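All protein chains but one are shown in place.
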Amino acid sequence: MAENIKMVEAPEGFSGEGFFATSVDKVVGLARSKSLWPLPFATSCCGIEFMATMAPHYDLARFGSERPSFSPRQADMLLVMGTIAKKMAPVLRQVYEQMAEPRWVISVGACACSGGVFDTYSVLQGIDKVIPVDVYVPGCPPRPEQILDGIMKLQELVRTEPMKRRDSPEYKALLASYGINVI
Amino acid sequence: MLPLNKCRMTSNTDFLPILIQFVFVAAFIALMIGVSHYVGPKRHSKNKDANFECGVKQYGNARIPFSVKYFLVAILFVLFDVEVIFLYPWAVNFREFGIDGLWKMVMFMGLLLVGFFYVMKKGALEWE
Amino acid sequence: MSEIVVKSIEDKYAELIKQRENADGSELSILNLGPVHPATHGIFQNVLLMDGERIIESESTIGYIHRAFEKIAENRPFYQITPLTDRMNYCSSPINNMGWWLTVEKLLGIEVPKRAQYIRVIMMELARIADHLVCNSILAVDTGAFTGFLYVFQYREKIYEIYEEMCGARLTTNMGRMGGMERDLSDTAYRKIKAFLKEFPAVMSEFESLVSRNRIFMDRCINVGPISAEKAISYGFTGPNLRAAGVDYDVRVMNPYSSYQDFQFDVPVGKSGDTYDRYCVRNAEIWQSVRIIQQAMDNLPSGPYHADVPDYYLPPKEDVYQNMEALIYHFKIVMGEIPVPKNEVYHSVEAGNGELGFYLISDGSRVPYRLHFRRPCFIYYQSFADIVKGHLLSDAIVILSSLNVIAGELDA
Partner (left out) sequence: MSLTNEIIKQKVEEKFGESVKAFSEESFGLLTFEVESAKVIDLMRYLRDDETLRFNFLTTMCGVHYPDNDLNRQFAVVYHMHNWLDNLRIRFKTYLNGENPEVESATKVFLTANWMEREAYDFYGITFTGHPDLRRILNMDEMVSHPLRKEFPMEDGGRTDKDDRYFGREPQNSNLN
């Protein structure tokens, strides 16, 4: 009976008589990847697709993201969904900077990834001009399955991320390239 | 002839486990806060430490005198919430308490009900 | 030109704070019901001047996802503007699409066959149900009843499946063509609509029994944010918000389009225009839409699903490979060289939030000279600052979600 239930496989490690040893990175990564709290930065049409993703049919809660947090303080994953106009860019940057490390960004939808169909004077052509992005989800709007796929890709990223990445010089250089200087 | 060891005086050593339990609780809390404070990474920047006001520039500060209504509602809530906490131990073994246990609890709730009506009549619950 | 002093909202309120020292010493405070906020189901900002919990003044700032639709519309041929329209009110995009197609057909004088009109009515009423479902379930979520949202969104997915049968997309449907529909109702669509009509009423009555007579919901919504009929008309209200105020103006009844005159449906009207009336009017409209779809499905006429206008309607692909005229028509339509008269037209449809109007000025070239969208959300949201004065903050949130302001339509 139980063969069709997909259990989370334990990280590779050295197991002996009644004990199991593995590196802290793997355990922390596993814990983080299964409990990503989203900040639904839902601006336009993709926001409605996100509501469909949260609704019981496609249920984002199966991936541990049950609780959306609208304040950046408790959010791990910034889901930028929908068009980001130039008037909205400073707000997006402020929300990103106020999120606690480690933080990840998924840009959902063509408008967030690259300005999408709106190549106009008032639309920011892609949020990676303002904040670093981890996963891009294409589509206008992406189907809920695509959003879930993007979140699963991010979970893979989170699971295998070393603990020291956030202090590494490359990451600091990445942030500095966006003008975010963290002491 | 009562069995002697049944009714010996409660010496203060019987309360030792509770004391130990309190010490454990305090130590656990101090440990958790202390460790996460020292081990946890701290990253500060001007933007990060500004308080979050829906993503836009924040204006004015929150430490302004606000009306006492807020405090009144909060205290009333705490009062009636604590009253409910007393129900739990009683509800767990109300069968052993029997009828007089029921009357005790009815009297207790009655007193608080009188207090509740007093509060309603004084208009502490209306917001304006 | 008179030099316009642009004063930020906060400075204006700072002066008000200095003037008004309260009797009990508690100062006024400025609160931002801002762009990133769980209660504003969209991206608009309201700076509220608060005395404790009561709102004294409010100022709305919008334009956070302004995408210059009207500028884009001046650079696109006619058939490429429909993807713009379904990104306006994205909760009920087929209504916007059909609105645009009806405007263009009125300009070009194309007579759409009966079957296409009926299919359009079915799609529009399904979209209206989807739009009202979102608004009412989110209003229930804002007052704390989360389960209603979960039930009702199941059936919104069923509506999305019907869209997929019709046009392949769930949300940005781009449905319909100049002169009719792009394909006929497939039998799976037919079966899904029948199944929807059979199951949905039970779920809807369950949702209504869960929320409508709920003690907390009624206390939070009754007599909250009322607006009188005269002020609603002066503010340009149309749609469910205006009908909640007691005026029975409905574009489908006033000047029926796409054979709405063949269907019997009544226009629900509220009395005091408060949040509970808006909720009840939207609920009643869902029942009326189910009734319309039922009538449309019962006497769906047979016949062609698009008008025989080769100049505007793309020929089927196999014809394009066979004969020459179809190839020429196909090429001219795709390049946008369709014969367009030099005229201007105003046509409006009853969208989810009110009268969605299209004012099109065409100068005969392949792109419209000027296209103005009469967006109901943009027009009635300016009354929010007026309605919310004197209410508590929690009322402001319930008023905002009962007005059903959709950011895409607001900042088009």
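Letters A, B and C mark the chains in the order given here, with residues in each chain numbered from 1 onward.
We adopt the following convention: a residue touches a chain if its C-beta (ideal position, glycine included) is under 8 Å from a C-beta of that chain, and two chains touch if they have at least 3 such contacts.
As the structure is a computational prediction, the values presented were derived from the model and not from experiment.
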Where does the absent chain touch, in terms of which shown chains it meets? A, C
Residue in contact with the excluded chain [from C:Glu57, C:Glu125, C:Glu165 or C:Glu355]: C:Glu355
Of A:Lys87, A:Arg103, A:Arg143 or A:Arg159, the residue that touches the missing chain is A:Lys87
Which of C:Phe149, C:Tyr249, C:Tyr312 or C:Tyr329 touches the chain that is not shown? C:Tyr249
For subunit C, which residues lie in contact with the unshown chain of the complex? 1-2, 4, 6, 62-63, 66, 68, 70-72, 74-75, 106, 231, 233-236, 249, 254-255, 343-346, 348, 355, 357, 359, 361, 370, 372, 374, 378-379, 381-383, 411
Contact with the hidden chain only, please: which subunit A residues? 86-87, 114, 119-123, 125-126
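Going forward, only the chains that are shown with their structure count from here on.
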Looking at which chains touch which, would you call it a line, ring, star, complete or other? complete
Once you find the CA centre of subunit A and the CA centre of subunit C, what distance in Å lies between them? 31
Two-or-more-chain contact residues of subunit C, please, as numbers and ranges. 35-37
Pull out every residue in subunit B that's touching 2 or more other chains. 55-56
Help me check something: in the complex, which residues belonging to subunit C touch subunit A? 35-38, 41-43, 63-68, 71-72, 83, 87, 90-91, 134, 149-150, 153-154, 156-157, 160, 170-172, 407-408, 411
Mind listing the subunit B positions that touch subunit A in their complex? 41, 43-45, 47-48, 50, 52, 55-56
For a test of understanding, state which residues of subunit A touch subunit C in their complex under the given definition. 41, 43-45, 47-49, 51-52, 55-57, 68, 70, 82-85, 87-88, 91, 95, 117-118, 120-123, 140-141, 143
